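Each chain you see keeps its place in the complex, though not every chain is here.
Residue numbering begins at 1 within each chain, and the chains themselves are lettered A and B in the order written.
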Amino acid sequence: MAKSPIIGIMGPGEGAIADWMLFAEKLGSAIAREGLTLLTGGRPVGVMEAALKGCRTSGGTTICVLPGKDKADASKYCDQVIPTGMGNGRNLINILSSDLLVFVGIGPGTISEFGLGLKEKKPMILGPGAQKLWNLAKEMEIPLVVFRTDDIPEILEIIRRNM
Amino acid sequence: MAKSPIIGIMGPGEGAIADWMLFAEKLGSAIAREGLTLLTGGRPVGVMEAALKGCRTSGGTTICVLPGKDKADASKYCDQVIPTGMGNGRNLINILSSDLLVFVGIGPGTISEFGLGLKEKKPMILGPGAQKLWNLAKEMEIPLVVFRTDDIPEILEIIRRNM
């Protein structure tokens, strides 16, 4: 059996708006149906919670890398809980553990994760709400593997091509 | 579905002796048959590799928290690979992610994990080769949840009582 490919969904917690959460839930569900594993920051709020819910209610497997030390702080939709006790330092572990990242929405933590994803040369897809990161990426003169789309079938197609 | 209880097996990599690896493989297998998830430091050597092999070949699920950044450095018996890029700083994540820890053998990293387990008040079982940690624990005047046994059925019984 091969190591499971892991798709990370990154997006705001408390600062998430309804459209982003709706999209994240659908995307989580699509990831489950595709037989992929979902990774998020694991807190029971915003884009993280929505994506986890979508994945788990469609029968998928979820990994949650928590900022705190206590597993009880994780979303109820987490299968495997990895508490780090490192606060936002755990953002790098989210990036390194994901074979591909999808960004839904934008917030301070999301920006840090996008920067780390560029630094670690991870394939990244910018979904709804993450357009500002696209503008930032385009203008930087560095080689990168960044895609921009709000279309879930297209996201799945990019994932398949990059695994 | 409840979050999976995770049993961490901690022990030396390169410095492991054959007895420790044999025990770790049997224990990994027992953990799989008990329906528990196994976590180790994930490198393809020593106690880590043996425990992962035992668990996977008995149909269990394994989580590997790597010191490096590259998933390719993980044991082939890892299901979920969490690279941290933090070197031995990842030892704390091993401790925090495990609901109970079993120590097999002793080495520098193992000592650091035992200290962190005491600090984080995790239930810990000291197996073969880890007697020196038992002496250290007994003499310290702090409350702790540390057990000492080389018997796998007794280890499973302690796990059941502490989950």
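In the analysis below, contacts are C-beta pairs under 8 Å (C-beta built on N, C-alpha and C of every residue); 3 or more make two chains touch, one makes a residue touch a chain.
The model shown is predicted, which means the values in this text are computed figures rather than measured ones.
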### Summary
Whole-complex count of the repeated chain (2 shown) stands at 4
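Rule of thumb we're sticking to: only the chains that are shown with their structure count from here on.
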### Query
So, what's the distance in Å between the C-alpha centres of subunit B and subunit A?
28
### Message
Per the contact definition, I'd like the list of subunit A residues that touch subunit B in the complex.
### Response
1, 3-4, 6, 37, 56, 63, 65, 69, 71, 74, 78-85, 92-93, 96-97, 99, 120
